[in-house]
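The other protein chains are all here in position, but one chain of the complex has been omitted.
Which chain is which? They are A, B and C, in the order written, and residues in each are numbered from 1.
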Amino acid sequence: MQHSKPHKSWKDQLHEIIYEADTPSGKLFDVVLLIAILASILLVMLESVKSIDAQYHTFLNISEWIITVLFTIEYVLRIITVRKPIKYITSFYGVIDLLSTIPKYLSLIFAGTHALIALRALRLLRVFRILKLARYLGASNHLASAIKSSRAKISVFLFAVLIAAVIFGTIMYLVEGEESGFTNIPKSVYWCIVTLTTVGFGDIAPVTPLGQFIATIIMILGYGIIAVPTGIVSAEYTKKANDDLKSGPIPPHPNEPIVHLNSQCCANCLNEKHVDGAEYCFKCGCKLHHDK
Amino acid sequence: MQHSKPHKSWKDQLHEIIYEADTPSGKLFDVVLLIAILASILLVMLESVKSIDAQYHTFLNISEWIITVLFTIEYVLRIITVRKPIKYITSFYGVIDLLSTIPKYLSLIFAGTHALIALRALRLLRVFRILKLARYLGASNHLASAIKSSRAKISVFLFAVLIAAVIFGTIMYLVEGEESGFTNIPKSVYWCIVTLTTVGFGDIAPVTPLGQFIATIIMILGYGIIAVPTGIVSAEYTKKANDDLKSGPIPPHPNEPIVHLNSQCCANCLNEKHVDGAEYCFKCGCKLHHDK
Amino acid sequence: MQHSKPHKSWKDQLHEIIYEADTPSGKLFDVVLLIAILASILLVMLESVKSIDAQYHTFLNISEWIITVLFTIEYVLRIITVRKPIKYITSFYGVIDLLSTIPKYLSLIFAGTHALIALRALRLLRVFRILKLARYLGASNHLASAIKSSRAKISVFLFAVLIAAVIFGTIMYLVEGEESGFTNIPKSVYWCIVTLTTVGFGDIAPVTPLGQFIATIIMILGYGIIAVPTGIVSAEYTKKANDDLKSGPIPPHPNEPIVHLNSQCCANCLNEKHVDGAEYCFKCGCKLHHDK
Partner (left out) sequence: MQHSKPHKSWKDQLHEIIYEADTPSGKLFDVVLLIAILASILLVMLESVKSIDAQYHTFLNISEWIITVLFTIEYVLRIITVRKPIKYITSFYGVIDLLSTIPKYLSLIFAGTHALIALRALRLLRVFRILKLARYLGASNHLASAIKSSRAKISVFLFAVLIAAVIFGTIMYLVEGEESGFTNIPKSVYWCIVTLTTVGFGDIAPVTPLGQFIATIIMILGYGIIAVPTGIVSAEYTKKANDDLKSGPIPPHPNEPIVHLNSQCCANCLNEKHVDGAEYCFKCGCKLHHDK
């Protein structure tokens, strides 16, 4: 069907614009969508401020409707241009796209907007779809891999921090008691994490000398062990950078990822992560479009 | 006695299940025990919340009894299957196991449960026994050794922090005086550590201009010196990783520890830390069981 | 005109003193100017303290006039000694210099000094002009380049932190509600950043158990991800230091920057950043003065 480049169906052309970011029109679409998403988030935030909502209610309402209509059009186009609509609709992003579109329609039926904010806030998750753009920054590649290989170690570390928080939390509950605000063990553990992470709200604070002494130990512990995750990421990152230097010839563009994944999305199976220059989808074998 | 593999006594088989984590049944036992310990901790936490305790008192009480019975059975089995019960009973984990089992029985005699919470909280220490499982994550080996070799330096650093806290605490006591909440030197030193570690509860805060100026110095000091432990761990960790790279041929599975300690536990002397493939306990010479 | 060294016009000599820091008189001028700027900032700060202003009003007023006159003289001299005054006046520092001089004159016309503080505070920006002196410390060269190459990664990181803050802020708004101080989403996001960055003012704090549980997650997240920017800068800095070690022969003075930029400033086009030993401005070709 799509063998000859110049004669593409309008569906394929739309697919390219909506699902891919390699072509100028595809990039433009993504940027417009990103702005629309950020604007919709801003609207949710502003609407929650009572004084602003009271003054600009009509403006916010109209803007919300404009964005809802835009999202509806986008959702419909996504269903039309994809070859397997059911697969898209039931996919993670398909559900998110739907849920971030319908709250305004639901508000026509149900009066209380408060409960629908949770749904509207889901729009933020759509940002991650656009963030494939971030790949082009070519910046966070070593970083991502350093974080990935640090994950197991940091999990072990955080588990140890949690155990320490539970132990110290129980001790503080027994030492300080209810009159100081340490009303139960979960609250005491909460306070302990507030202290260990050096956040220190001060909504609860020890008042007895012994409690303050134990708090001192917790704080110094928290201050000392922050070195651990930092040291891990720092060392992993240094290692990644060193490995990169050693591994054979220096890559032509040192800022680019070594395996350059492009932003193409198969029109058939919605599979992404195609290697640069791929002609066919590596999952379903369907032909990919590219104009580069 | 245990020379032929197929004919093991039930005691030996139980020993393998309870004390070792190499066999499937041993691993299962450890996982079940871990869940029981975490559930028992959760019970202690929930019971301390007045509103929950009032509503679900019977449920919490029954759950507590079930776990207490489970712990009792485990404790008895541990005594039976080990060859030197006295050694186990008087060992660190033996005492912890007993202390985490008896509080519920004691609550039958003594009415006040509050004082027994401290004993029940000791159950958390049992987690560390199970954490030998964490060895199989193969993640925290470099980390542990990096922390170990940083220990002396971090101690010197923390000692210097403590001296600074005492000096600045005394100065703040003299500058701010009692009306600002700096009622005595220990409290002032406590505030100083709260500030140095960047926790900053705000329960006590300087009010005089001079006090705020000194507080500024303390904060910048605390903000600056957090670099020191971080730098130490980071550098040590990098060094460990480098040493590993240089030391002879690259190990086949770079994520595995170089000396693979297994989780076997000698049935005679309770000695652990046997090297993989060890046939006899390196301490008492007694034969070890393994089915691998 | 300036071909023979001994016969320089007074304009050129003044230019050398005011715009360059290589000669003793130029350095002296910069140090005096730095002291004047810091003194002027101190005056603005002290004047804002009501009790001090009430007691020492006349002294502060006279000092402010002395510094204003000094800044006026400096501004006039800068215009006279430069060859293209319009270029200087419309340059960034030219505007800053003017704006930091006129507030006191304006206070003669307008009575309310409060609004003019903003203008006077702009004087602080003049410090950055003097900070070219910092180059002679020879200290922050690797550091600056490490920060520069970390910029993109840290931006991506901060963007991710912001998204997390918006998501968690919306959740906290829905969970905690208005009675806990989470009156609207922007405020809730503000609280979320206060918590993620481990600042923890405590002006708003969660009170419901679920809110405190989510706060715990936010805090541990904030405590864990601080490792990321630290790891980046640390690794980049190590890399810069390593690159420096490898690149050809060891420089004669390891503490000096490799390309030694001097502090000369072209009298014609105000261009700075001339390489050491440069005879002519690399932008306009005009002869540079130096006595070294």
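What we mean here is this: a contact is a pair of C-beta atoms (placed from the backbone, for glycine too) under 8 Å apart; a residue touches a chain by one contact, two chains touch by 3 or more.
Worth saying up front: this structure is predicted, and the values here are computed from it rather than measured.
Novice: Taking the full complex into account, find the residue in C:I18, C:I41, C:V82 or C:I220 that is in contact with the omitted chain.
Specialist: C:I41
Novice: Give the residue, chosen from C:A39, C:L70, C:L98 or C:A121, that touches the chain omitted from the document.
Specialist: The single option touching the absent chain is C:A121.
Novice: Touching residues of subunit B against the unshown chain: what are they?
Specialist: Residues touching the hidden chain, for subunit B, are 152-153, 155-157, 163, 166-167, 170-171, 173-174, 183-186, 189, 195, 198-202, 205, 209, 212-213, 215-216, 219-220, 222-224, 226-228, 230-232, 234-235, 238-239.
Novice: Applying the definition given at the start, please give the residues of subunit C touching the unseen chain.
Specialist: Within subunit C, the residues touching the omitted chain are 41, 44-46, 48-50, 117-118, 121, 124-125, 127, 134, 137, 139-140, 143, 146-147, 150, 154, 158, 161, 186-187, 190, 193-194, 196-203, 226, 229-230, 232-238, 241.
Novice: On subunit A, where is the contact patch with the chain that was removed from view?
Specialist: 49, 198-202, 209, 230-231, 234, 238
Heads up, the rule we're going with is that only the chains that are shown with their structure count from here on.
Novice: Matching over half of the contact pairs by residue number, can you pick out the copy of the A-B interface from A-C or B-C?
Specialist: Answer for A-B: the repeating interface is A-C.
Novice: Could you give the separation in Å between the centres of subunit A and subunit C, each centre being the mean of its C-alpha atoms?
Specialist: 33
Novice: Round to the nearest whole Å and give the separation of the Cα centres of subunit B and subunit C.
Specialist: 47
Novice: Spell out, as numbers or ranges, the residues of subunit B touching 2 or more other chains.
Specialist: In subunit B, residues 49, 198-202, 230-231, 234, 238 touch at least two other chains, as defined above.
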